[in-house]
Each structure stands twice: as structure tokens, then as C-alpha cells.
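With one protein chain held back, the other chains of the complex are shown just where they sit.
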Amino acid sequence: MISRVFRVTVVLAGLSLLLTACGTANSPSAPAAGGSGLAADLLGAGASFPALLYQEWIGEYTSQVEPGVTINYQSIGSGGGIEQFIGQQTDFGASDAFLSDEDLAAARSARGCDPVHIPTVFGAVSVGYNLDGVDSLVLDGPTLAGIFLGDITSWNNPAIAASNEGVALPDEPIVVAHRSDGSGTTNIFTTYLSSVSEAWANGPGAGKEIEWPAKNSVGGEKNDGVASQIQQNPGSIGYLELAYAIETGIPVADIINSDGHAIAPTLEATAAAADGIAIPDDLRFNILGVGGQGYPIAGATWLLAWTCGYDDNVGDALKDWITWDLTRGDSVAEELLYSPLSSSLQAKALAQVDLINSNG
Amino acid sequence: MLMGNTMPALDRGQRPSGRHVTRNKKSSADRWFKWILGLAGAGVLIVLAAMLVSTAVDAWPVFKREGWQFVTSSIWDPGTSRTEITGSYGALAFIVGTLATSGIALAIAVPLAVGSALYLTHAAPRWLRKPLTYTIELLAAVPSVVYGLWGLLFFVPVFLRPVMDLVAGSLGRFVPFLAPPVVTYNYFAAGVVLSIMILPIITAISREVMSKTPQSEIAAAYGLGATRWEMMRFVVLPRARPGIIGATMLGLGRALGETIAVAMLIGGSKQIADSIFLGGQSMAGIIAVTFQEAAPENVKALIGVGVVLFIITLIVNVMARLIVRLTGGRLLGDASV
Partner (left out) sequence: MSAPQASVAPSSVRPLDVRTPNAAKRSRRDRLVTGLLIVAVSLALFPIVLIFYQVIRKGVGAISWEFLTTTQPFSQRKTGGGYLNGLVGTFYMVALAMLVAVPLGVAAATYVVEYKESKLAPIVQFFTDVMTGVPSIFIGLYIYALLVQGSIGFSIGFSTLAGALALSLLMIPIVARSSEEVLRLVPDDLRNAAFGLGARRWQVVTQVVWPTASSGLITGSMLAVGRAAGETAPLLLTALGAFTIVPKLVNAAQSALPLIIYDEARGPFAAGQARAWAGALELMLIVLVVTIIARRVGRRSEIQQ
């Protein structure tokens, strides 16, 4: 009595499920004994700023160190990282913008215990551009703010020429590339702009997602999207984490810091920026007013985790992975031009890691 | 909408004459069967109603606070509160983005679709008709993300960008919304790729409707000495016009709801651009791009955008199907779903 249709449907569905079963059975990442025998599936989501680094860390950790652990990190932007973390859809979050007081309160009431901020690395927010024939560019804070405010609309504007003597700047319109999603990178960049430009501080201000005033602008999702926009639009300028610019060959500008030095975004300059900043106990801080040889648009990026509520194996795996990142991940980080934490900061970060799942 | 044929002599469940007739007695199996099927049908209704009601209820606080500003203001500045509505939510920029890209898509797709349909039904050599029809309908089988990928990495930067530069440089001097500067991904890029995506559905239904032109009238026109074009113009098109309108509206409905390809090509800017060569964002696009990071109040607002989009596509789709049905077209096949 079961008609042909249902028979065929069941067969097709069954076949698909069979294929799926075969696929999962033969999956190379099927849990196996190895390392110290940790076994867990972790889901994390958040910032694209450190994503290139985290993916490297995850790759190495899950294949070489603890094969019994799978870590799925989805790069969805800092805003998404915080939201999904507080909403408890993920085991850990990642963000280059630390939780605001309001977010902290919401997190506490959502889970019933505190979250912890664990800084992992410092990164530089580079200013990438696409301008034929211009290999190097120097910009200062107010000029940069002017460009992104839409006040400076052409590349041969005197403000830009002032810091670029001898460079032939074309009479081309500037296309501003920014993020179209909620971003910690945006937060770092706009915090910097607010600190060097009153017009910016009174206008769009700082935040993960703002109203971009420049008329001639394009939006990209995640750092990847901004990189693509810069690649695709001649005359464009945008802000993106340094590793993305390097990996895609996008030229970046030197930025004049508070001591008047024009600094290129490099590993050393990033580390110098983080030097000597006052770190509060809860490890939530911005990097501002950078002088000396430091690159002025830099920020830390954090992993977010809870102090309670994990299954034991999940909590253990999470702590192990983050500890490994902080203690063993330095060389990979430096390869990608992320600056590892200083030893004192690393000690503080590790202390935070110990708090994970400590309240049961 | 009932079919003409109804069951002639026998009532349901009644045994044929010559045996003891029990009127209107339904077997329990019949009752169960009808009940199960009815449940399935009702289930569809319930799911749809649940979707509409629960999303409207979810979005209500934002609607209440913004009022008509929700659709008339273009300031989209989401707040981050988890308990109240602190941001400004004006979705006009996204409504404009959706309408602009759909408008461009229709402007390109309709003439091409109607022309193709005319050609396929009345002008193409017989042996060519089926293969050509099949090929055009193949466009409907290409997944949206493949259109997006192809547009993003190939079609728009390689083919469209030069065209856009050309038009902006020439006509753009006189026509304000065609003016430079040009960014690669903008309303126009999304609109052109969208037009390719809706082409099969408009073509299929137009073809359907045109093929129903009575042979007698066609023959009569030829008999009076009409050229083929005159026959098309005076016999086929007037009859097919309502159906073509319905097809267009169905294409519009499809264009309005398209998410991924448009999101990949429209440029990602939250402003209302002055020119079609600048970037913007669509209603479906802003949802797709920002939902993951949206704080609870922002999620409500995005759901509100979804509700507005749903209502608009609903109206367009219902009107379209009514028109097509009333003019005798049939919505067959995959191109029309």
C-alpha cells in the first residue's frame, strides 16, 4: 500500500543518511586516543581580527597535540562573538572589543556566573589602500579621520599631500572601505580616530558598528570582506587587521603616532605599542596615545569563557587549548605578525584561564 | 477554483446499487485517512501562521517605538541593549536597496523574457524550440550562491565594471543617478545578476500564456496578410498581456526575496546611494549580514525588517498568481516555484 513515491523518498533519504554515516565514520577527525586523552567538541565564534591565527592554532592543536578534541571556530565578527557567547550558543567567544559593563551584567545573569577575558595577542589595524603608482603612503590621525568622515574626498587633497612630500598623488576620488558587520576591528579603529579627532569623537564616535558618514563608501563583511573591497576598488582606502593585508598583498600606510613619528605596522611596532600600557585587573583595556616607536592603531584581542557551567571534559579541553595557545603559540603568532603578550601579561592571562569552569 | 468535473452518480462511501445501500456511512479508515491528510494541510497553515504571528509579535516593540519611521527613516543605528530599545531603526535604505535592485532586474529581464518567449513560441524553427526552452530553464537550476560567486569573482569585475565606467563617464554627466564615482559592487551589479536569476520564471510563464493563443486567430491574422510581427502584436500580445504582467510580478516576488546573490554584490553600505553605481544594502541582505552579532533589540528590529519584506513579497506573489490564474496561465514546473 505504500506507494512508489514514499518508497522512493525513503530510499533516497536512507541512501543519503547512509552516505552521511559512512562519511562520519571515515572522518579523519573522528575522536581517537592521543595526547593526554582529552576528548571534547568545542564551538567558538567571534572576531575575524585574530581568525587567521586562531585557525592555525586550532589546526596544529587538534591534529598534533590533542587529536581527541575538535574545535570549530566560526569567524563571524566580534559583535557576533559576544552575542552568541552571552546567548550561550557557543563554548567560547572571541572579540577585539571587551565586554561593556552592560554586556557583563547581561552575561552574569544569563549564565549565573562571571565570564573571563583572556587576552591572546596584540594586533595592528593597518590602513590598506589601492592606488596605482603609489607604493608608500604616510597619514596622520586627523587626516585619516577627515578621509573617513568624508571631508577629504580626493587623493590629491592638500592634507594628504602634506605628509607625503614627493609622492605623486592622483586626482582620483577616494572610496572608503569599511565593515558592514559588527566588528572589534572597527572598535579599535574608531576608538583611535576618536582619540585623535574631536570631529570624529563628536560625530560617529567609537563602537563595533557605526554610521559611516563618507558618501563614497563600500562595506565588506569581516576583515576578509574589507580586503576584497580594497582589492576590487581602485582609489579605495580601508582598515583591516595587518595579517589580512600582508596575506593579500595590499599596501599599507605608515601612521604618524603621538610623538610625530611615521610608523609602519610591523611586529616590532605592534609590540612597542603594547609596551607600558596600564593593564587593569579584569584585563579590559584599550591601546591609545601610543608614542615612541609604537604603531598607534593597535589593540588586544580576547577569548571569552565562563567560570562555570561546562561539562568537565569541555572545560578541561578549553583550558588546555587556551593554555597551549598562550604558552606554545608564540612562533605561529609572530609569523603572522601578531604580537604575543609580554610575560607579565601572559601570567595574568593564564591566571584567568585557571578561573574557567572553576565555579563548577 | 473547483474543477469542472464532479463525481457523477456515486456518493462517497456508498456502495453500488444492487446491494444494501448505506447512505453516508463512512468507514473509520476513510475518516482516519481524511483526518490525517487534513492534519497535514492544517499543519502547513499553522506553521505559516506561526511564522507570521510570532515574528510580528517579536518585532512589535520596535514597530511601536519607531512607528512609521521604521519604513520612512534611513538611520539604522542599532543599540546594544538587551532589555530595551535604545537604537534607531529606520529601514528605508534597505527598502530602497531591495526595490532598486528588483527594479533594475525587471527592467532588464522583462524585455528579454518576453522577447525570448515570443521567439520560442512563434518565431523559432520547430526543431530549436525544445532545446532552447530547456536551456533557458536551466538558469533556474543554478543555486543562488553560485550566481553570487560567479558575479563576485568574474562577471561583475570583468564584464560589468567596464560597462559601468563607460556609462557613468558618458551618460552620467547628464543623468544624476548614473553619475560617477563607480564602485564595483553596487545596485546595478546586483540588479543585473538578479535579472539573470528571474529570467527563467518570467520566460516560462510568458511562454505558457503565449502558447495558448488560439490557432484560429493566428491563422486569421496570417490570412489577412499580416506579417509575423503584426500577428504577434495584434493577436498574441494583447491576449498574453495579463499573463505577462502576472509573470513579471512573480519575477518581482522572486527578486524581492533573493538574499545571497544580492548580499554578495550590492556593496554593503547602509546608506541610500545617489547613484546606481554606488553600494547599498537590501532588506534580506541586512538580516543575513548582521543577525549573528545582533543584540536582542537589534534582532527584534531585523525580524521587523523580515516581516516588512515578507508582507511585500506576499502581496506581490498573491496578486501575481491571481492574475496569472485568471488569464488562463498555468504555473507548471520548477521555474515557477
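Letters A and B mark the chains as written, and numbering starts fresh at 1 in each.
Just so we're on the same page, a contact is a pair of C-beta atoms (placed from the backbone, for glycine too) under 8 Å apart; a residue touches a chain by one contact, two chains touch by 3 or more.
No experiment lies behind these values; they were computed from the predicted model shown.
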List the shown chains that the missing chain touches in the full complex. A, B
With the missing chain put back, one of A:87, A:213 or A:309 would touch it. Which one? A:87
Contacting the left-out chain in the complete assembly, out of B:168, B:205, B:235 or B:302: B:302
Identified contact with the non-displayed chain, of B:99, B:139, B:163 or B:272: B:139
From the listed residues B:71, B:92 or B:149, report the one that touches the chain absent from this view. B:149
Tell me where the left-out chain touches chain B, residue by residue. 1-3, 5, 7-8, 10, 12-13, 15-16, 27, 29-30, 32-34, 36-38, 40-45, 47-48, 51, 54-55, 58, 111-116, 118-120, 123-124, 132, 135-136, 138-139, 141-150, 152-155, 196, 199, 203, 225, 227-230, 232, 253, 256-260, 264, 284, 287-288, 291-292, 299, 302-303, 306, 309-310, 313-314, 316-318, 321, 330-334, 337
Where the missing chain touches chain A, by residue: 1, 3-6, 8-10, 12-14, 16-17, 19-21, 23-24, 27-29, 41, 43, 45, 52, 55-56, 58-59, 70, 72-74, 87, 89, 220-221, 224-225, 227-228, 231, 244, 247-248
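The rule is simple: only the chains that are shown with their structure count from here on.
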From the C-alpha centre of chain A to that of chain B, how far is it in Å? 37
What residues on chain B touch chain A, complex-wise? 75-78, 80-82, 157, 180-181, 183-185, 267-271, 274, 278-279, 281, 289-290, 292-295
What residues on chain A touch chain B, complex-wise? 45, 76-84, 86, 100, 102-103, 106, 173, 175, 180-182, 208-212, 215-221, 225, 229, 232-233, 235
